[in-house]
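Contents: one structure, followed by commentary.
All protein chains but one are shown at their positions in the complex.
Then we have chain A:
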Amino acid sequence: MNLEFTPEEKAFRDEVRAFISQNYPAHLADFGMREDMSPEDMVAWHKILGEKGWSVPAWPVEYGGTGWTPTQRYIWSEENARVNAFMPLPFGVAMVGPVIYTFGNEEQKAKHLPGIRSGDVWWCQGYSEPGAGSDLASLKTTAVRDGDHYVINGQKTWTTLAQYADWGFFLCRTDPDADKPQEGISFILVDMKTPGVEVKPIKLLDGGYEVNETWLTDVRVPVENLVGQENKGWTYAKFLLAHERSGIAGVARSKRGVEKLREIAAEETLDGQPLIEDFDFARKVSQLEIDLAALEITELRTLAGEQAGKGPGPESSILKIKGTEIQQRLTELTLEAVGSYGTPYYGSIANDTGSNEYPIGPEYAHHSAATYFNMRKTSIYGGSNEIQRNIITKMILGL
């Protein structure tokens, strides 16, 4: 056993590091949780990577993947996190892309994969509904066959960044009489500009708008937008969720977050000393680092398993649970570190002055509370942490 990177991996790391430092857009450095980030900002790096051929590293080479080993992919995410790079949104790259190249037909691959690679097409995920959250299989949105179209009716919710989306992938009920709720569901691609698709932003408690209600009223979608077989959508949905979860640990980003936390705690003072020299505070940072170190190795072990040909299994639930707990703890400690300057609501201040300059308190404090509030979502979405524990109970403990 050996934790060191091989010389080849080190060379790869240097190559990656050089590429990032030369190409990552300077104005996006350390983007944090800024509300003023435009959709163009969000795809800027994606497009650069698309040209380089690095936007979908995990895909099979024939569809534009890099052929990198899991370790190389790990190095890649680590290096991006070092500069806090805003990575390509997962909806195209990590979710619908793999479904299309695995279950889609040739026309679908030809039509959709290039836009995902290049970052030109923005995707959103239409799974959840007001009454179907954790119990996704109880979804009610219907797609009824009418000649060579499906007519879709229903309401989706929590559709992340759908306000900018060109396309969405939706789970719809195509056979209401199926024996089990998981059956009779289909996976359908919808052009978000189709008449009858209406997107209404939902304000979250940090003041931002990142999710939406998506209403579908008599939306006519050509049948060729069905992925795979009719009524077999649940299989693809589950396949996708496993992919969604594997990216969710966020180890590299949390490592950068801990570094940032240490920087903040070196600036802040307690009894005239840097906060980071306070034992009570320092021990909490260390505890976080210890949990993160464990998670990192757990993730590497999972990656090694994948490298040896095992697909992402129920172990990914461990990564989801611990990864999100660490992210939440990190934002909690950051808020704690900034003291009173966590209290101002910077959303209002930014609007006030009409500029991006926030002259109140240190810059690192500005979004600390909003980020803490926002990160409560991580233990809820992508299958809540309770659901992840239920999965481990069943699949690993056999209870």
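Observations, loosely collected:
The rule is short, and it goes like this: contacts are C-beta pairs under 8 Å (C-beta built on N, C-alpha and C of every residue); 3 or more make two chains touch, one makes a residue touch a chain; residues count from 1.
Operating definition for what follows: contacts and distances are computed from a predicted model.
Think of the chain that is not pictured: of "AzlC family protein", "Fe-S oxidoreductase", "Pimeloyl-CoA dehydrogenase small subunit" or "Phosphate transport system permease protein PstA", UniProt labels it "Pimeloyl-CoA dehydrogenase small subunit". Of the candidate positions A:Asn84, A:Thr157 or A:Thr302, contact with the hidden chain is made by A:Thr157. In the complete complex, the hidden chain is touched by one of A:Pro98, A:Gly119, A:Gly133 or A:Gly323, namely A:Gly133.
Across the entire complex, the residue among A:Gly115, A:Gly196 or A:Gly339 in touch with the chain not shown is A:Gly339. Hidden from this view is one chain, which touches chain A at 128, 131, 133-135, 138, 157-158, 202-205, 207, 211, 268-272, 275, 278, 280-281, 332, 335-336, 339-345, 347-349, 352, 359-362, 369-370, 372-374, 376-377, 379-381, 384-386, 389.
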